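The block underneath contains the structure these notes are about, expressed in structure tokens.
Only one protein chain is missing from this complex, and each of the others stays in its spot.
Chains: A, B and C, in written order; residue numbering restarts at 1 for each.
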Amino acid sequence: MYWTGLSPDQAREMLAEKDKSKRDKRTDLASAVRKFVRDGYNVGIAGFVNSRQPVALIHQIIRQGFKELTLSFQSAGLGPEYLAGAMLLDDSRCSIKRLEFAYWAHESFGISPLFRHLTENGLIELEDWSNFNMSARFKAGAMGIPFIPCRSPLGSDVMRANRSQVMQCPFTGTPVALVPASHPQVALIHVQEADIYGNCRLQGPLFTCPEIAMASGHTIVTCERIVEHEEMVREPNRINIPFFAVDAVVEVPFGAYPGNCHSHYYFDDKHIREFRAAGEAFRKGDSAPLKEYYDRYILQVVDTEEFIDRIPYSQLKHIQKIELRDFMLIQDAPPELQRADNGRDD
Amino acid sequence: MYWTGLSPDQAREMLAEKDKSKRDKRTDLASAVRKFVRDGYNVGIAGFVNSRQPVALIHQIIRQGFKELTLSFQSAGLGPEYLAGAMLLDDSRCSIKRLEFAYWAHESFGISPLFRHLTENGLIELEDWSNFNMSARFKAGAMGIPFIPCRSPLGSDVMRANRSQVMQCPFTGTPVALVPASHPQVALIHVQEADIYGNCRLQGPLFTCPEIAMASGHTIVTCERIVEHEEMVREPNRINIPFFAVDAVVEVPFGAYPGNCHSHYYFDDKHIREFRAAGEAFRKGDSAPLKEYYDRYILQVVDTEEFIDRIPYSQLKHIQKIELRDFMLIQDAPPELQRADNGRDD
Amino acid sequence: MSFIDYYSDDFSPQEMIVVAGARTLQDNKVIFAGTGLPMVAITLAQLTHAPGIIPVFEAGAVGPRLTRGLPLSVGDSRTTSKAMYLQGLNSAFELAQRGFCDYGFIGGAEIDMYGNLNSTMIGDFPADYQKPKVRLPGSGGASDMASSCQRTIIIMVHEKRRFKEKLSYVTSPGFLDGSPDARKKAGLAGKGPYRVITTRAILGFDQATRRMKLLATMPGETVESVRDNTGFELLIDENVYQYEPPTNEEIRLVRDEIDPEGYFIKKRIK
Partner (left out) sequence: MSFIDYYSDDFSPQEMIVVAGARTLQDNKVIFAGTGLPMVAITLAQLTHAPGIIPVFEAGAVGPRLTRGLPLSVGDSRTTSKAMYLQGLNSAFELAQRGFCDYGFIGGAEIDMYGNLNSTMIGDFPADYQKPKVRLPGSGGASDMASSCQRTIIIMVHEKRRFKEKLSYVTSPGFLDGSPDARKKAGLAGKGPYRVITTRAILGFDQATRRMKLLATMPGETVESVRDNTGFELLIDENVYQYEPPTNEEIRLVRDEIDPEGYFIKKRIK
């Protein structure tokens, strides 16, 4: 079988030889990307659809320009969409070679116009999996086993178009799918909180972030805020990614914007629609809006701070407010201010 | 292959047909054991060595009497030791038929005299695994897959005396061990906190408790204290066992005594030694101390509360104090009261 | 209350299916929810007859109360309020694989008579796989839900081009080729499709043949109109009936409480 990214043996050897000491890993976006991303790499994109997508890192990758990337993820929207746009505007600067994935769209915000464009024109290599398959592949990688058994989606065409194998279980005699480990060369992850050593505490769904971090050759973490190490280790049961699975830590508030970052900000509906509309125009033959979008928000800014500078304050305030208001409603608001609670009376 | 406990298909079917509603599952020790334990069952023992062993449940099993049990655990001390003593004193009341396990002893408190007695006299069936193997077997069970690949301990005699199979990995061509899922009919678990529905929040190491709970046909949870549901769900990221993996919740303070229960009490060194000494005397031919121990602490009391009534207050205070004092030292004590900190200066 | 006050006479086909979807859900069951209409239907069920439904979202949340507003993604912040378990994708799918999820509740783009769904591509497979005629978003978690939840409920728009004799690609397994025990032989854990809820009908599956069967027609539809909009031969239940229209209260809940911004349920232009 062919491996994209690292083979299990390569991944093991690379990690075994790595310096795993507890040391300050803070750096800036440009340095982290320069140090850990290369042309031709298999890049693991953490988050889920448009939540906690590593947008800041992807923008930086676009600014620096990397070619022939393989993207590995379960479900993603903004991350691959931004790379697709960069490729379609100038593929001598940035390009996707291949996808190992389960879903590329934006859920309630609609399908991905650029994914349709790339695929329907045969511009990228596809390997379809299910969400569970991709998550399990990262998990196998994180666990240090070459494959993991999975019962879905057996019998489907998904399993005919990828590298999974179906075997008779030697214990039960029934068929089971084996999905091979995924070890991207580099993982891109956005989290709420990290300490300077790379210990990460996630809020809300974990998605497949811990698994991707532990499976990958190198892991770059951006975080909404760096917290004191002593605060982090006060609650060891809440640490979701251990420091030695992380190679670089960059503090980037709004690092998942315009997506959702649990406890910090909800989707920026308006901005996502603006970006999607530019993609849709591109698919229909008008590349101007997409070019304008990239110039304005990615290429003419040096980092995420400058990107966020170009978003109206009222929009940022709104997405923070609807995220935090919701939290208040759940936990602290007086009953008369709460929405009808459809849970059971307990 | 033969399955002990439930086969993967049986385990799936049983769970699929179960009532998984969110309902009050509080009950008492005797009712829980009466309802969910049967002669001949494969019993999953949670905890690790002498920490968070389900002692209260095991004492109750001894009081009610169950025969021909298969015990499944990774490393345990007090749990199987208590059952072994009950068997050796009266095997018409209580007996162990078989072990699927990795380690039975007491670490710093010494080896298990009753385990030696049982095995060296050929009184129980043995299936040796490693700690990882047993943990991975429960994990496969919890994940709903019939086996899980494991790279250890390949090449050892452990793998020659159990039901694992070695296969060539179809992706890498190298050998990998496959360990079959374990689905005990019933799991015994002691935790610090549960709500009335069975959601559990663990403190300290999780051991293999979540996996055993999710793998087993039924799960009985004892807890140091029942917490309000609203308090539990305030921090969903801290819930380690979801309510629908639990069938009964019993509030039993000191439910892991004389073992360690993180955040509540440390080992009762003195009591463990007393119990071990009685076992050692038995192995050397004198059954009187063991009989006295069982009469006094297990058979002549109706529940854990009465058992704890027979422990001197000063002993209980001591084990709480050394557990809590330690916590204070870490987090809150002024530097001059702390032990030398051998961590790095950070 | 008179009949005229009780039932709505102003609802869209999309509103009808979410109401029917909600009514199909039993109280106190664990429902693994796909994105879009299933989330709306579950919320409606929780607000009406089934407050004890335990939703599971693939990004990790189990049993949240959907009191923070309709989630726009099965992985967003709104799926997590007071959840009783909150890990990640692996844990959610493992719960289903183990048997914790009574129903998988998913949408679909194309379906065949055995309840198989396509959400991957239109075109020849595998010939055109790398350059399909139309590329859809891909499996996501739907194929895993359809594989491992005990039963599957499917909710979709009923058009002839979506109800097809042969799918370009089977993304989410139904009864596969319809042969006896096809799912079991493939190694699937769940029992397969239970209901298909569409803009025109409620459909089930014939036990003997595993073929799709019309159980009820939506208000304004007939057996013939459903047949005409189905691209394969449909079995008709001997007790086929007219489905009860949405109540005013159901419609109010959908419009005013659940999806006031019209993210999933398009506003009806009067």
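Here is the rule we use: a residue touches a chain if its C-beta (ideal position, glycine included) is under 8 Å from a C-beta of that chain, and two chains touch if they have at least 3 such contacts.
Worth saying up front: this structure is predicted, and the values here are computed from it rather than measured.
Considering the full assembly, B:A177 is the residue among B:L29, B:A177 or B:V246 that touches the omitted chain.
Only one of B:D39, B:E125, B:E230 or B:D286 touches the chain withheld from this view, namely B:E125. Among A:V233, A:A277, A:V301 or A:L316, only A:V233 touches the chain that is left out of the view. Of the options B:A11, B:I61, B:A136 or B:I308, the residue whose C-beta touches the omitted chain is B:A136. Remark: the residues of chain A touching the chain excluded from display are 11-16, 19-22, 141-145, 197, 199, 214, 230, 232-234, 236-237, 239, 242-245.
Remark: the residues of chain B touching the chain excluded from display are 48-51, 74-75, 101-105, 107-109, 111-112, 115-116, 119-122, 125-126, 128-133, 135-136, 139, 150-158, 160-161, 166, 174-177, 204-211, 260, 262-263, 266-267, 269, 322-323, 326, 329-330, 338-344.
Just so we're on the same page, only the chains that are shown with their structure count from here on.
Centre-to-centre separation between chain A and chain B, using Cα means, comes to 38 Å.
Within chain B, the positions touching two or more other chains are listed as 22, 144-145, 230, 234, 237.
Contact of a single residue of chain C with at least two other chains is seen at positions 52, 61, 80, 82, 86, 97, 148, 189.
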